[in-house]
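Here the complex is missing a single protein chain, while all its other protein chains stay put.
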Amino acid sequence: MSKVRSYAWLAWRAVVPHPLRALRRRGTGEERFLANYAAERLAPTSLDARAVAEAASACISCGLCESGCALRSAIPAVRSLGLHAAFRLHAKSDEMRAHGADALAACASCTGCEPLCPTGVPITRLVRLLAAR
Amino acid sequence: MAVPVRDRAYDVVVLGGGVNGAGVARDCAMRGLSVLLLEKQDLACGASGASSGMIHGGIRYMTSDRRVTEQASRDAGYIRHIAPHLTFRIPFLLPFATHEEGSRLLDRVTWYATEVYVGTYDLFQPLKGGKPSTRLSAEELYRVEPSLRPGLHGAVTLDEWGIDGQRLCVLNALSAAEHGAEVRTWTEATTLVREGGRVVAVRFRDAVTGEHGEARAGVVVNATGGWSPRFGRANGIQVPMRPGKGVHLSLDRRHGNYGIICTAVDGRQMFLMPHEMESIIGTTDDDFFGDPDDLDATADEVEYLIDGAASLVPSVRDARITRAWWGVRTTLFEYGVEEDDLSRDHRIYDHAGEGSAGLLSFVGGKLASFRAQSEELTDRVVAMLGRAVLPCRTHEVPLPGGDEVPSPRELAARHGVPEAVAARIVFRHGSLAREVLRIADDDPRMKLVVCRDEGILAAEVAWIARHEKVRRLQDLRRRCRLALGGCGGLDCARPAAQIAARELGWDADRLRAELSDLLEVGWRERRPVLDGWQLAEEELLRAVHRGLGGL
Partner (left out) sequence: MPGLRIECDVLVVGGGMAGATAALAAREGGARVVLASKAPGSTGLSGGAVSVAQDPACMPDTPFAARSGVVESARRIAATRPGHPYRLLRDRLDRLWNAIEFATGQLSAVLAPPTGRNRWILTPFGHAHPAATCHRTMAAGDLAEVRGTLLVCGFEGHLGWDPGLVASGAERVRSLGGPASRHVLLDMFRWEDGALGRPFDLARMLEAPGAAEEAGRVLRRVLARGDAAAVLPPVLGIDPEGRVADRIAAEAGIPVAEFLSDLPSVPGLRLHRAVEARLAAAGVEVLRGEVRAGAGPDLPATVGGREVVARSWVLASGRFVGGGIERRGELREGILGLPVLASEGPFADPSIRFATRPPASLTLRDSRAPQPLLAAGLRVDDALHPLDAEGRVLHPRVFAAGAVVGGHDPASDGTGMGVAMFTGWLAGRSAAGRDA
């Protein structure tokens, strides 16, 4: 198929089928876009959520926060993840956050972790924000 | 462990364990041929392991031949069918930008043309289970992606599939092995043996054991990718190729759910996109004349990519970049053409005219079309062998684990592991996640978490070491992304090495050597982007591994 025929085909689509399809469609572009991806939890990310992600990026995986975590009620498997999984694994994506909802909700906001973080990750606030979403 | 292969004969010897090598090994094995696959490093160490990680439907070919687009989209659909657990949606935004205030008529015409073009691609989306495109106004665009810089005029959206390209290679190789192929990694094909104008055997050397061997072959398939020119020179054949270096950057986490298509400073199209647990900025394309074993990302390439992404998403400059990675594209040779304008088509060279009958070389192509490319190669191999074989079924038989995608919640409850970890195991192993977790059932100590960036358990490391052709610790980078996250291996390298050592019988010296190798490889990737928190991480990494570990 030559290039000329391809371009001719595209030009025809620009004039006839594409506008026709647009006329028949329901809903705005935004509505259709969001509906396309709702089932897979691929939703828009607010600037606040981006700020949370950026704050979580300060974690250097040292594990000191765990020594200050008063949490005793989590099951051993979740304790094995360690507290900083909250802003590593669980904070990586909306899907991971949904999977970690129980672990995130178990935080008692005792803030025992916060003064121990060398890079100043706002741990308690982050965990609360992630759990709330 | 390995059966001595001296003087063994195979129908096909495949050189190269990238996606084409593994794909053709699978197809040949499934059709009933005896196959030996030789890969001089680990599976997916070349372009297949450094791709952008997407299987797309060839949208750019609608201007030259829409049958190629149709075929590419259909084949992407096949990949989705045989490995559904490895694929994930990435919605892309193609924002409309101008350099000055307001827009001219020409801009609006261009935007409409883009909308039509992408809208036409919707015709092919059903072939791969893709979603239709939409057009967003400026207000809608900023609601959907608030991090974009002001002054944009709207966008067209486009649906593509992301994939773990390295696991795709690995699963193809494992499937080939399941069908009787012999897969040897860290084994380099050194010379071709000829008799009367035919290639009849391949000599090889195992880099780990030092063992030499020779395998007789009915047909030899050269799928060595970026190493083809070098292999060709060493063996007296011509493999015309224009190797192209491509660099990507990884950010430590997803920042949004949509990919953004940006324009770099030189007008090239590039992207910033979420990809599984991280974000990726890509890519460059420059002629490469050097040694594919000896590449680094330059400061210019790094800055080029950040600059391009920041042109639409300024906050990317504050994000944590964890590493830079690179590969060499095996682009078809053409003289006098700019890199981006080179064809992404593929070609199969028959070297009969060069006194090497029975040798085929594969050049070019795309990750997304690997299965069709492998089918075409296998058809050629079968024709050369002149044998009747089973029909090709690579499009319908699932890859290992691809037959069912279990529910992470159910697995987490049944096996007593965190749900997020179960989800990652399902992503990597599909239905085989149950087998992986059975290891933890039998030995509860194996529920120890090894990696908190990728959600890896000791049980998974053991499974991978037992079943996924692991010979070196760095192979785990490609099997389960060990030490690839921001932590650089700080809390996962030693525990994983200990598990692998138990499974593979490494003594302490070998364990330390493997750890050292893993860290060295990671350093090469982290070095060009050390900044901000990643630099603090590096300080800790060095204190632990060099200072304390003496590695």
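By written order: A and B. Residues from 1 in each chain.
Definition applied: a contact is a pair of C-beta atoms (placed from the backbone, for glycine too) under 8 Å apart; a residue touches a chain by one contact, two chains touch by 3 or more.
Treat the numbers as computed from the prediction; the structure is a model and nothing was measured.
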item: Touch with the omitted chain, as defined above, among B:67, B:149, B:409 or B:527; value: B:527
item: In chain A, positions touching the absent partner; value: 60-64, 66-67, 76-77, 79-80, 82, 115-120
item: Touch list for chain B against the chain that is not drawn; value: 296-299, 302-303, 317, 444-449, 458, 490-491, 494-495, 498-499, 501, 507-509, 511-512, 515, 519-520, 523-524, 527-532, 535-536, 538-540, 542-551
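As a working rule, only the chains that are shown with their structure count from here on.
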item: Mean-CA-position distance for chain B and chain A (Å); value: 24
item: Chain A-facing residues of chain B, complex; value: 62-67, 88-89, 91, 112-113, 115-117, 119-120, 131-132, 134-137, 140, 143-147, 157, 159, 252-258, 274, 276-278, 315, 318-320, 408-409, 412, 416-424, 447-449, 452-455, 485-487, 490-491, 533, 536-537, 540
item: Contact set on chain A toward chain B in their complex; value: 1, 3, 6-7, 9-10, 13-14, 18, 21, 28-30, 32-34, 36-37, 40, 42-47, 50, 53-54, 56-63, 75-78, 80-82, 84-85, 88-96, 99-100, 102-103, 118-119
